[in-house]
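With one protein chain removed, the remaining protein chains of the complex are shown where they sit.
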Amino acid sequence: MKVADLSQRDMAGQLTGKGLPIQIGPFWINLRSTIPDLLRHVAFFYSEYETTESARFFDFHITLKNAGGLRRWVKPQVHFLLDEYAPFKPLPYIHAFAMFEWGLNWCIATTAHRYLIIHAAVLEKAGRGIIMPGVPGSGKSTLCAAMALRGWRLLSDEMVLLDPATRAITPVPRPVSLKNESIGIIRDFSAMAEIGLAAKDTAKGTVAHLKPSATSIRLAGVTSRPHAIVFPKFRAGSRTRLTEKAKNSALLEIQENAFNTHILGKVGFESATSLINSCPVFSLEYSQLEEALPIMERLIADSEVPA
Amino acid sequence: MERRWFANAPDQFCWSIWPDEEEAVLFHQGSGDTLMLNPLGEFLLKRLQLERQTPSELTRSAADFFEIDANSELADAVHLSLLTFRSLGLVISDSL
Partner (left out) sequence: MVEPLIIQVLVSPDRITRFSAADWDLLMRQAKAANLLAHLHRVLQERGLGDAIPEGPAHHLRAANLITQRSVLAVRWEISQLQEALYSLAIPIVLLKGAAYVLADLPISRGRLFHDIDILVPRSAVEDVEKRLLTWGWRTTHSSAYDQRYYRTWMHEIPPMRHIKRQTVLDIHHSILPLTARLKPDPQKLLAQATNDGGQGDLYWLCDLDLILHSATHLFHDGELEHGLRDLVDIAELLRHFAGRAGFWPALCDRAVEMDLVRPLIYGLRYVQLLLAVDIPEDVTLWMRDQLPGSLLGSTMDRLFLRALRPDHASCGMWGTGQARWALYVRSHYLRMPMKLLIPHLVRKALTGENEGELPGEVQRFIANNPRHRDPG
């Protein structure tokens, strides 16, 4: 049963009551909130996700609630609670939905240690996955959003869940987080882009989300295999250029970009090494999406990419 | 008397090395750090994983290995490497 199968009133009733179960990739969350922006966020972005009516085990019980006290009347704030524990300082009320997405990232990154969790976008075409690790400003999210709008299956815009033994990637498709200029770029890029409310003046500037395709959500249970790793680097005015990247520096960057290397230790390091040995690694410098996208297509078409 | 140095928990060192690349990647489980090492650094740490060594012993064996002179320049490089490794918690010195 999907969230969309609930009436608006039932959905709101559950969110404001005992909680709305949502399956997000391999995780089940139980979400509670009375904040209207968050209700709209869930209705818009999570309608295609599975929910359930039966009692079950939840990976995360998440509540977003107004910070109480007198502050409520002056600068209203919102708390993110994992069960009863508040891992973060509260944020301005209007950032509630962004806080939910960040908070859920944090829940996954600090708990799902059955995977090596790499901070990267991952998309798939023809059964072939491309991993795009990215530091802020690398243009990873913009490229990821553009690929998702051109028919690539979105596995994640934020975290690769890699099985250390088999190297299978478990999808955890979520709204793609866009920042600042990216929001306009993606709006202009495709008339099909469904973009939610913008949260202004967050720690990361203005943030808005792109809705993933229904197919990506429907296929969340189907794992993928890495076909190539591409480190994108957006540089205004640059010529689009794909170059092979040294394995040692790729490994160093993967380690730095992984959320749980310190937990997985040797197993994580060996799995990152084997990931890098299993597929070619590139750097992609680009300034134009329309030039970068065909390169990604070519990588997929080429089954004999030099490893 | 010279101090002797050795790897901090030798079994916690994980190496990834590619034959066509000069620098090695080291992950140290205790500190949780991942580092890229030049050939001298790699040689020294691997040596200290095996046994306790004084700086002069290390300088001599590095000279043999790389087939260069055990001059003061190499001795300085060894010394500097040891200090760096020490600050990263990769090596500890003999307190006996």
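Labels A and B are assigned to the chains in the order they are written; within every chain, residues are numbered from 1.
Keep in mind that, in the parts below, a contact is a pair of C-beta atoms (placed from the backbone, for glycine too) under 8 Å apart; a residue touches a chain by one contact, two chains touch by 3 or more.
If you're wondering where the values come from, they're calculated on a predicted model, not measured in any experiment.
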{"item": "Left-out chain, listing which of the shown chains it touches", "value": "A, B"}
{"item": "Option from A:36, A:87, A:151 or A:184 whose C-beta touches the chain left out", "value": "A:87"}
{"item": "Listed residues B:40, B:77 or B:92, member touching the removed chain", "value": "B:92"}
{"item": "Contacting the left-out chain in the complete assembly, out of A:40, A:56, A:75 or A:298", "value": "A:56"}
{"item": "Touching residues on subunit B - with respect to the absent chain", "value": "8-9, 12, 29-32, 86, 89, 92-93, 95-96"}
{"item": "Where the missing chain touches subunit A, by residue", "value": "28, 54-59, 61, 67-71, 83-85, 87, 111-114, 262-265"}
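Methods note: only the chains that are shown with their structure count from here on.
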{"item": "Subunit A and subunit B: spacing of chain centres that average the CA atoms, whole Å", "value": "40"}
{"item": "Subunit A-facing residues of subunit B, complex", "value": "14, 16, 18, 21, 23-25, 27, 29, 32, 34-36"}
{"item": "Footprint of subunit B on subunit A - complex, ascending", "value": "246-249, 251-252, 255-256, 261-262, 265-266, 269-270, 273"}
